[in-house]
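Every protein chain but one is kept in place in this view of the complex.
Take a look at subunit A:
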Amino acid sequence: MTPLAPLLCTTMSAISATEKVDGFTRKSMRKAQKQKKSQGSSQFRTQTLTELSPLPQLKDAPSTEQQELFTQKLQQCCMLFDFMDSVTDLKSKEIKRATLNELVDYVSTNRGVLVETAYPEISNMICTNILRTLPPSDNPDFDPEEDEPTLEASWPHIQLVYEFLLRFLENPDFQPSIAKRYIDQKFVLQLLELFDSEDPRERDFLKTVLHRIYGKFLGLRAFIRKQINNIFLRFIYETDHFNGVAELLEILGSIINGFALPLKAEHKQFLMKVLIPMHTGKGLALFHAQLAYCVVQFLEKDPTLTEPVIRGLLKFWPKTCSQKEVMYLGEIEEILDVIEPTQFKKIQEPLFKQISRCVANPHFQVAERALYFWNNEYILSLIEENIDKILPIMFGSLYRISKEHWNPTIVALVYNVLKTLMEMNSTLFDELTASYKSDRQREKKKEQEREELWKKLDELKLSDAAALVQNNSHGLQNAAQNINNNNNHHDNQEKSTAISVDHEDPVVAMDTTEGVEVVTSAK
């Protein structure tokens, strides 16, 4: 049996990284005045409500009747209430709340209450209350990074039911062999779907519940992993939306921690086909800390995975989102912290090509984050070991940036880095400095040649097309024409822009708060 590591208790502060991004007020702050929203669960009600009447306290009942009373109370708690309507059924709601509290207390403090006959009743009560279809989101473009979550209206009851479920699972008398009849694949599947809840409190409970189930039900482990797999794939490739990604990753972190060596092919596939593509997911900031933790866990288990992982990250490297790029760089540093020197040699070239691009990034936070690598003793030692390979890759960017970057902090950092690199191999450094200009010229020339080449090809294609038209050959002619049309179209576009720029009359506009018009004053 593979051990299951405890959940990370530290809530990793994924948000703080996003909050300091720039000086602009965040949408969430502007929206802060808005009151907190809550919504009911999408229970497709068929039952009719009957008023609850209080039952006697469990502790007052004689022990022979306790079990019967326990069952009755469980059944009573199967009644569902509409919490969107805050005035109806107040009495019954209060009775159910008190009963749930009592039940929680009962299963956590008493021994010998979990007899076999109680399991179906317990399971029924839990399923009726918790397992539900999540309602449509109030805000269809809910952005977990910006918007306030909609809270579950029936939380006063649901919270206690979750509490009860946890106490039930943690009870020393709890017997998985009986419970597995109720806590089965179907149950787990529905539980996993609830991770999409917008309410962070619910997701937090779910996380603990699922972790306990994974720990206690060995037969469900593979199934749980596979379903999480499916949820993630759906999130990455289909919906772009799932609220519980961070929580599921946190559970996975502890699962991975307990993987036995050597890693099974299934686990490696999960890393490469799910976790790595996950880096492209929407709202990465919300779960990046957990994701990076999982990745690093894998690499600590099996260092030979380093090369494919880093290549994977390089493949998905963000093109336009600087905020994400900073996160990627953070993850790379975490990986480099645990990398073996032999693995480092395998990926140093593609990796440092990317780092070199990051250093030259006009966004100072990206450049800064990349340059911070040189403050890391271990990375520094790896660079020094391979300076003859890394210096030529880095030199061009660093040299250019030291002269061109707009941000003085970056320039200062670059000078330090250049100095460090020079100390590592001054001969190579001098050579590179000397050949810098001619290298640039060579590059420019290559660039020109490329343009020439394409120009020639375009001409060739035009004459070909002309010849084909004469030959009246069917398909090729069409193809060629298509290409021509495209080009013409392009030309036209350029022309028309030119015209509109020339003759555009000064914008006729008034000051407006609604942002339809550009505000310009009369000449």
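The criterion applied here is as follows: a contact is a pair of C-beta atoms (placed from the backbone, for glycine too) under 8 Å apart; a residue touches a chain by one contact, two chains touch by 3 or more; residues count from 1.
The working rule: contacts and distances are computed from a predicted model.
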| item | value |
| --- | --- |
| Record-based protein name (UniProt) of the chain missing from this complex, from "Alcohol dehydrogenase-like, C-terminal", "Phospholipid/glycerol acyltransferase domain-containing protein", "CDAN1-interacting nuclease 1" or "Protein phosphatase 2, regulatory subunit A, beta a" | "Protein phosphatase 2, regulatory subunit A, beta a" |
| Touch criterion as defined above, residue of A:Tyr237, A:Tyr378 or A:Tyr415 at the omitted chain | A:Tyr237 |
| Which residue of A:Pro156, A:Pro176, A:Pro200 or A:Pro277 touches the chain not shown here | A:Pro277 |
| Those residues of subunit A which, in the complete complex, touch the missing chain | 42-45, 133, 135-136, 186, 189, 230, 233-234, 236-238, 273, 277, 315, 319, 353, 450, 453-454, 456-458, 460-461, 464, 467-468, 471, 473-476, 478-480, 482-483, 500, 503-512, 514, 516-517, 522-523 |
